[in-house]
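The complex appears here without one of its protein chains, the remainder shown in place.
To keep things simple, chains are lettered A and B as they appear, and every chain counts its residues starting from 1.
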Amino acid sequence: MPMYSLILRSASHFLLPLLLLFSIFLLLRGHNEPGGGFIGGLVASAAIALYLFSMDVKAARQVLHIDPRELLGWGLTLAVLSGVPAVFWHQPFFTAQWLTLELPALGEVKLSTVLLFDIGVYMVVIGSVLTVLLALADADDARH
Amino acid sequence: MRPEVALPILIPLLAGALSLAFWRSRAMQRGIGVVGTGVMMLSAWVLLYTTWQEGYLVMHMGNWPAPFGIVLVADLLSAIMVVLAGITGFATAIYSLATLGKRHEHFGYYPLMHLLLAGVNGAFLTGDIFNLYVWFEVMLVASFALLILGGERAQMEGAIKYVTLNLVSSALFLSAIGLLYGLIGTLNMADLADKIAQLEDPGMVKVVAMLFLVAFGIKAAAFPFFFWLPASYHTPQVAVSALFAGLLTKVGVYALFRVFTLIFSLEDPFTQNVLLWMAGLTMLTGVLGAAAQYEFRRILSFHIISQIGYMILGLALFTPLALIGGVFYIMHHIIVKANLFFISGLIYRLKGSYELRELGGVYRSHPWLALLFLIPALSLAGLPPLSGFFAKFILIRAGIEAQAWWLVGVALLVGLLTLYSMVKIWSEVFWKAAPPSAGKTPEPRTRNDALLYLSIGGLALLTVLIGLGAQPVFVLAEQAAAQLLDPRGYIEAVLGGEA
Partner (left out) sequence: MAFVVGGLYAAAIYMILRRSIVKLVIGLVLLSNAANLLIFTLADMSRGAPPLVPLGALQPAGAVADPLAQALILTAIVIGFGVLAFAVVLIHRAYEVVGVDDMDKMKDTDT
């Protein structure tokens, strides 16, 4: 990729972890306030896309560690599976199940299948957006 | 709470997701393909058994009560359709193990196939009309991608026509849903059926009904909206063609059956007449188109259209016997048609061509294959004692009882012409001596051929079984038709009796 900018490159090194953290924050606060898996996933993929623009395709793939298509697949699996536990309580699929934990430091923490679903969505969004972006970037590289 | 209802949708979704997750491992994807479709087929049989035992199965997704949440409903018709989808999916998965090249598998064939099956099953099982639209789109997106798998010129051209027509149909469907929601203010099909009777504006209802008719007519490839089908169905990989031929148009037919028995009444003579004309002309144009063709898969594609005509005829006559015939016909047709496409693919492997003129001598070299071809072919034409005979017999008898003489005449004529084109294939491909310049050199025989014979033989066996054991199948279709004719049961099952 012909673009090279020192400022962008240095900035993206700092921005990448920040944006990823922010995306997880968005993911976790999603249920009762604006946010959630979809938006969090978009922010996370934007972070990696920024990295892709400032570095190159290879570096972006390395940051990701895993093929985005596999991420997509696992995310989808998780999202579908999150509907299943309801059956064990003799309720229809996708009925939300809540588990409230009292943790000493954090106070009351609610875990739910909705959260699992949201994490699945988060992974699906990252996976699909990056599959498309990386494919486009590869095609662009091949042309140069 | 009935988990059975959701399983046929969840299993292929899960299988598709897993085969995406194991993107890099071909063996894994193949394994998931066979196991996933196999388990789905089993769950479909369980569903059929429980609906047979207990009647309607209803599940409110996420525990939201109807008519506010999305419901999944299985009556006998949906259960039968899901079983057929399971059988076709399983046979296709086995068949594609042997026929698909590495390139196609790498493009994501297996995830797409599972997604397609999930969409098809979802469309069969949903009890919500907007959800039906969503499942249609799931199915379509998967089918678009499957259609261009391989990326040859003909596939691109076929795909453009297919995509355009289907998008137009989806837009019409969506508009019709919008109109219906504006009129009635609900999207649950049972609730719609309940409230539409109280509407004082029959003209508007008729408009909406016609919009649905056009939208589903395009999907089902009924006259006069069938042009996309012969232009695209013969282009993709054979396994894909077979899956499409078996299932996709039938989802349109199923939607017609569902909407026009449940929501819109066919007692209105105008609607019924439109459907009757559609049925007759669909049969006729399809079979005439097939008679003019000399390419194996194109003949089969045109025959899909004429067969769709028979199914719509069953719906349009709207007598108990006719509906039984329609349901019976769907059961018989899906299995037979997928099998014929499988056989065309096998012959292509053996002889390297789909053109009838370039083929020949298969009977001499592969007599068993010839026999296996004869079973679905003659069944399609409706010779006793195969499954097609009973399907056609019931329909024609219903036509006579309804005194729709010209339709009976058309149906008989079309049966005759179907026999003609099947005999044409038989004599050209199997009987006549192989032409000297017999296309490409045949591919070397591999052990994979056993898999092809397995799926073809299995489906042929089913055809014979439906024919010989017609009585239980008839009873099943009878029950399904009885449920269709009495929508009260459906409405009460969904809305919980207080409706």
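Observations
By our rule, a residue touches a chain if its C-beta (ideal position, glycine included) is under 8 Å from a C-beta of that chain, and two chains touch if they have at least 3 such contacts.
Just so you know, these numbers come straight off a predicted model, no measurement behind them.
Touched by the hidden chain within the whole complex are the displayed chains B.
Within the whole complex, the absent chain has one touching residue among B:Gly289, B:Gly399 or B:Gly467, and that is B:Gly289. Touch with the chain omitted from the figure is made, among B:Leu20, B:Ala231, B:Ile347 or B:Leu452, by B:Ala231. Checked against the full complex, the candidates B:Ala159, B:Ile218, B:Leu275 or B:Leu369 give a single residue touching the omitted chain, namely B:Ala159. Those residues of subunit B that touch the chain absent from the view are 130, 133-134, 137, 140-141, 144-145, 148, 151-154, 156-161, 163-164, 167-168, 170-172, 174-175, 177-179, 181-182, 187, 230-232, 234-235, 289, 292-293, 298.
Here, only the chains that are shown with their structure count from here on.
On subunit A, the positions that touch subunit B within their shared complex are 67, 69-70, 72-77, 79-81, 83-84, 86-87, 90-96. On the subunit B side of its complex with subunit A, the touching residues are 1, 3, 6, 10, 13-14, 16-24, 59-63, 111.
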